[in-house]
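Below is one structure; the comments refer to it alone.
Every protein chain but one is kept in place in this view of the complex.
Letters A and B mark the chains as written, and numbering starts fresh at 1 in each.
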Amino acid sequence: METALETDQLGKRYGNTWALRDCSLHLPAGRIAALVGPNGAGKSTLLHMAVGLLRPDAGTVRVFGETPYDNTAALAEIGFVAQDTPLYRDFTAGELVTMGGKLNRRWDGTLARTRLAQLGIPPDKPVGKLSGGQRAQVALALALAKRPRLLLLDEPVASLDPLARREFLQALMGSVAESGTTVLLSSHLLADLERVCDYLIVLHGARVRLVGPVEDLVAEHRQLVGPRHGDDPIPGVASVVRASHTDRQSTLLVRTDGPIGDTSWAAHEVTLEDVILGYLADGDRPTSNEAWGVPA
Amino acid sequence: MIWLVWRQHRKQALFALAALAALAALVVPTGLTMRGAFADLGLPDCVRTLGKAGPANNETCLTAFQQFNDEYQGFLLVGILFLVLPLLVGLFWGAPLVAREVEHGTHRLVWTQGVSRRQWALAKFGLVGAATLVIAVGYGLGIGWWLGPLNSAGQRNRFDPLFFDMQGAVPVGYTLFAVALGILVGTVWPRVLPAMAGTLVGFLGLRVVLATLARPRYLPAETLTFPIQGTAVAPRETASDWVLASGVRNASGELVVRGGSIECPPNATGPGAAGCGTGLGVEPGAYNWQLYQPADRFWLFQGIETGIFVALAVLLVYLAVRRIRRIA
């Protein structure tokens, strides 16, 4: 299967801090992938390298086999909607569509105009005067008018109200169904992801924690509840993602590689959200009781 | 790209044109009045004879010059406004060019279309630079024309710091430099207000440093010596030379009087029948000394200074283009 996005040992450093490190993943074409992680996990950094805004400090990133940095040919295949959907606020939506036509060799202005007309967005009003949801729709229409093979969206719905968020996702899903574009969208909102995305990339602390098709990931993970557990291996468990213990009982989120062999464990199926939260919560959290002056 | 640059900056362009029109509305009538007065007082003739006989020998001319200068000296204050123009262009055209894009995040929109960042920068800087050049040449010529009579009336030296700076070719150099500086500061500090502040400080700093420290040394200055007795007028003053330093040196060459000259008519004596200047501690054998840049170097100096600023502008734009590649 064709690979839309592929990174190998990709890294980006700001000063002495790695914003992204040892990032190796590949995204098959035709997927709608979620890029999940807390703020500052490196989501934007990864997207910016994928769209050629940033040059990697380590490793490689390829979009349909091409290095995107300083490469307008690769850029033509990528649609990008940056965080907070930046637009020239004094331009009208119509002028922005015209602008896209001037700046791109391949440009479907009719597609953009049709979409915006269907959404009831006025063509002659400065986009700065539109609502946040409408602006996001304009940005999406501009990105889609490039007829990209890979669409990158950086927190597209984070700042939208629930109705606008739903309308945005509807528009996105409808156009993806038409174009077959591969999509990578970053989000720290887990709601909607399960319905929208069929591929998952979890970033945490500048590193990739989990990559794969949603269906497989959900099927592979189980929550085990059983007697207090030491460190001894459980048959069928490939790795323990997260563990919490009381004095008698242990609750484990595990990645399985076969049926759970030990009958003393009750295995529960998990949702996508459970899996994501399990991977996001696994970092060591230093307690700050002392700093707050409260007893531990 | 041309469409985009025009669409993005048309407001600024129209604003600049309006400002130029306002400037013209001020400059044209006052300039015409000045020229009228200059002609009415018969000064063009005086200027023509100036080189030969010198105004001191012509009482009518002297009074006429006096009268003209009394009337229009105040206009020089207006001229100071023109000194600020290059800076304003740098602040309002240069500084926001990249800084506003990054501040609003729109660089991520425009740099992810099918145009490379280098093309974007060249189109944008090129067109804004060209517009700057046109505007700068426009007001440079306008101010030059306006200053003509004041120049000829001559009490002011063309090398005078403010006077030198507002006419000829240098305003063009300053303006291009200010815009380039604004662009570069905007890439280093991509917020509009800090970029403007940085441009302001950088521009004024470099201008002051160059004007006070470098300009007198563009070419080795010439020296002139003349006796303290027997000369009526310090010879170079009237010829619009730029006197950098002057004084009186004694026979062995030491500077005994700083900043000035002693000029006594032939055979005159000081108080108490002493020799000329003895009261100031000047002994026989002393002579007047002047360090100066000759008046005919005016255009050469204009050229040198313009060249420096244009070269700096090119360098800054080059750095800005390089810097842009690292912004995300």
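What we mean here is this: contacts are C-beta pairs under 8 Å (C-beta built on N, C-alpha and C of every residue); 3 or more make two chains touch, one makes a residue touch a chain.
The definition used in the following text is that contacts and distances are computed from a predicted model.
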Complex member absent from the view - protein name from UniProt, among "Nitrite/sulfite reductase", "Membrane protein", "DsrE family protein" or "GntR family transcriptional regulator": "GntR family transcriptional regulator"
Chain not shown, its touching partners among those shown: A
Looking at A:R195, A:R228 or A:H245, which makes contact with the chain not pictured? A:R195
Given A:I32, A:L217 or A:L277, the correct residue touching the omitted chain is A:I32
Out of A:A58, A:A158, A:M173 or A:A243, point to the residue that touches the absent chain in the complete complex. A:M173
Using the document's contact rule, name the residues of chain A that touch the chain not shown here. 30-32, 166, 169-174, 176-178, 192, 194-198, 219, 269, 271
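Here is the rule we use: only the chains that are shown with their structure count from here on.
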Where chain A and chain B are represented by their mean Cα positions, the distance between them in whole Å: 57
For chain B, which residues are in contact with chain A within the complex? 1, 3-4, 7-8, 11, 104-106, 108-117, 325-326, 328
Parts of chain A lying in touch with chain B, wherever the complex brings them together: 48, 51-55, 70, 72, 75-76, 78, 80, 82-84, 86-91, 95, 98-100, 102-106, 139, 142, 146
